[in-house]
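Every protein chain but one is kept in place in this view of the complex.
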Amino acid sequence: MTATTAPYAATPVRASRQPSARLRAWATRAPLLPALVFMIAVTQLPFVATLVISFFDWNALYPKARHFTGLDNYHQVMTDADLRHSVWTTVLLTVTVVLVSLVLGLALALLLNHRFRGRGIVRTLLIAPFLVVPVAAALLWKHVLYNPEYGLLNGLLHYVGGPQPDWISRMPLLAVEASLVWQWTPFMMLILLAGLQSRDPEQIEAARVDGASDWQIFRHLTLPHLRRYLELGALLGSIYIVQNFDAVFTITSGGLGTANLPYTVYQSFYQAHENGLASAAGVLVVIGSIIIATFALRVVSSLFREEASRA
Amino acid sequence: MRTPSRRRPRATLAAAAAGTLLAPLLSGCWAGAGGTGSGGDAINVLMVNNPQMTELQKLTAAHFTRETGIKVNFTVLPENDVRDKISQDFANQAGQYDVATLSNYEIPIYARNGWLHEMNSYVAKDPSYDEQDVLQPMRESLTGDDGKLYGQPFYGESSFLMYRKDVFAAKGLTMPAHPTWQQVADLAAKADGARSGMRGICLRGLPGWGEVMAPLTTVVNTFGGTWFDKDWTARLDSPAFVKATKFYVGLVREHGESGAAQSGFAECLNNMTQGKVAMWYDATSAAGLLEADGSPVKGKLGYAPAPVERTKSSGWLYTWAWGIQQASRNPDKAWKFVSWASSKGYEQLVGETSGWSDVPAGKRASTYTNAAYRASAAAFQEMTKEAIENSRPNDPGVQPRPAPGIQFVGIPEFTDLGTKVSQEISSAIAGRQSTDSALKKSQQLAERISKEYEGR
């Protein structure tokens, strides 16, 4: 694989002419090292510290009572119903938001791929939600749209004589999801639009001349071509939504069963001040993420295989 | 100190990271680490975003800084955020902030941990501050275990019942001088729908130990319930606690504001201002906002003491007070700021520049003898002062308590316990579970704390 895609990798022939093959290999690695060392220093070292802290019984409000407890924190975290529930909430939140925004994004991308008057304006309108600062978007949804007394949603319902539901209390998780879908659909749309525009127009025209229907073209030409882009959108979306904190923190403050993992860990740091417990929870989350990430990265590796075969 | 760290070689950075993170943790010595606090002629103040604080922020440069030459940098955050940030900065003694707004819940706890600068020495040297003028329950609740003062109140409040006199008159209802909760529930039922879109009563339902838990706990107290017995037995499943919670949840579900599970002080204030509720049980400090110039309900409101059942009074006691961080590098300048902000003179200044209804009241006896204030706050000032003076922070219920606090339990674990319980209660108010199941889960949470405290 490397041989076909990167002819400049040190080949045995060339290496033998150089003073040292090892030096040559380091020269190849050199451009990579700053980024690699930087990432290890900034992201891995804190986790080592988290690991150490997780073996201590340490409540910030009892600074004098800190002591080593071994695996006690892990035992406590594993038996904590709240944490188990927040794992489920995180999965539900991420899957729902990613799937819905992918489907909506695909529909919008297909629409935008047609020629019509004002297409540029519509595209601008559609990407705007992605460009609003997330905490501003969360505030907007909570206070300006959902508020049962003076929110826009109930205001509009008022005009048609509709009911005046209390959105956040009645459907808390859905309320958080809706605001996230609103922000992430444009992003998915952009990726898929890029995918659509990279199709081979001749191939489609040829299929059309052969009498293929729009649906057939979509099913057998467009969708296979878009797979890479769908996977990319799903991957990037999951990465960011699994970690979502702003929306949960702002819209429900983790209440009404919407606390996801980041919020739960944050809460044990900042409201319970249980540094040891929170660190243990953090370590478990990291282990869980690594397991899931391994699966997710399988998906990515299929992206690379295709790329390699194209090159 | 603020060297642009990106110029540092990466390997050094990594080593420094490992060293600074682990060494102090393992050796167990935190003290003495220098913070990034302000130096020179400036102090940093972290405060909650309430109107009285924003007013203070606006007046500081032109008055305090001009008089003393001390520059004040403010960070203003909403209540939940500010608590997270204060606890982080003070618990680590990072010293980023010299002064922060703390409540009477935090001050004794923080004082015990040695995070606060005591204030007795300053008060003694500063007769013009007139510490004895500060109301007795306030001083009591800002005193540490060692008997020293650790905070100065900026404003204080109790809780009482506010109602629309005009609506009550139109419906032929009368508010008793000392209402019971049962009477209030009956009135709420009768006032419900008195006008189109008007509900009987507004009660907080928003999750948060300082939101729904505050009024609910006062109801629990007067119904004869308590979070913990003297010996730390958790009592959230006791008949009195259950009865009080069912009463509260039932009342707000039947005759309360719409969106109750997401309503806190701000939402209720808006409901009351916009005429969407006939009554409101909440902080006495709300009255000043409802009676402010331009408020559509100004002059239409009556006030009654916090409703009771088995106790004589049931109002809470709360104050936003200034605490000086022990790690502050400028405690003297910090005190100058605190003593200015909490002084009689500052109240006078606010009264003259923005109106007496904006005065940070509820902390000094002299406020209530001031003719200008009495005239402006005629509708509620007497009731407010009485409510604060009648509050009993160390003995709020029918049984002895293991820790101080009326609407909270004065232990560090309460923020977490209270928040989690409040989420269960809020969910019951939203109709997502029964009150029984909410309290059953809450009792389990509280029992964990019992275990930790038993025998302490």
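Think of it as A and B in the order they're written, each chain with its own count starting at 1.
Methods note: a contact is a pair of C-beta atoms (placed from the backbone, for glycine too) under 8 Å apart; a residue touches a chain by one contact, two chains touch by 3 or more.
By definition in this document, contacts and distances are computed from a predicted model.
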(request) Out of "STAS domain-containing protein", "Carbohydrate ABC transporter permease", "Regulator of SigK" or "MBOAT family protein", flag the one the UniProt entry gives for the chain missing from this complex. (result) "Carbohydrate ABC transporter permease"
(request) Would you list the chains present here that the left-out chain is in contact with? (result) A, B
(request) Write down which of A:Val77, A:Leu126 or A:Ala259 is the residue touching the left-out chain. (result) A:Leu126
(request) Could you tell which one of A:Asn59, A:Asn154 or A:Gln271 touches the chain left off the display? (result) A:Asn154
(message) If the hidden chain were put back, which residues of chain B would touch it?
(response) 1-2, 4-6, 16-17, 20-21, 24-25, 33-36, 38, 44, 46, 49-51, 54, 57-62, 73-79, 81, 84-85, 88-89, 92, 94, 96-97, 264-266, 269-270, 274, 285-286, 289
(message) Using the document's contact rule, name the residues of chain A that touch the chain not shown here.
(response) 2, 5-9, 25, 28-32, 34-36, 38-39, 42-47, 49-50, 53, 108, 111-112, 114-119, 121-136, 139-141, 143-145, 149-152, 154-156, 158-159, 182, 185-186, 190-191, 193-195, 197-198, 228-229, 232, 236, 239, 242-243, 245-246, 261-262, 265-266, 269, 275, 278-279, 281-283, 285-286, 289-290, 292-293, 296-297, 300-301, 304, 307, 311
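We adopt the following convention: only the chains that are shown with their structure count from here on.
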(message) Can you compute the centre-to-centre distance for chain A and chain B, using the mean CA position of each chain? Integer Å is fine.
(response) 38
(request) Please give the residue numbers of chain B that touch chain A in the complex, ascending. (result) 10-11, 13-14, 17-18, 21-22, 25-26, 28, 30, 80, 84, 87-88, 91-92, 109, 113, 207-208, 257-262, 267, 270-271, 274, 276, 412-413, 415-416, 419-420, 422-423, 426-427, 429-432
(request) Please give the residue numbers of chain A that touch chain B in the complex, ascending. (result) 34, 37-38, 40-41, 45-46, 48-49, 52-53, 56, 59-63, 66, 82, 147-150, 164, 166, 168-170, 252-257, 267-268, 270-274
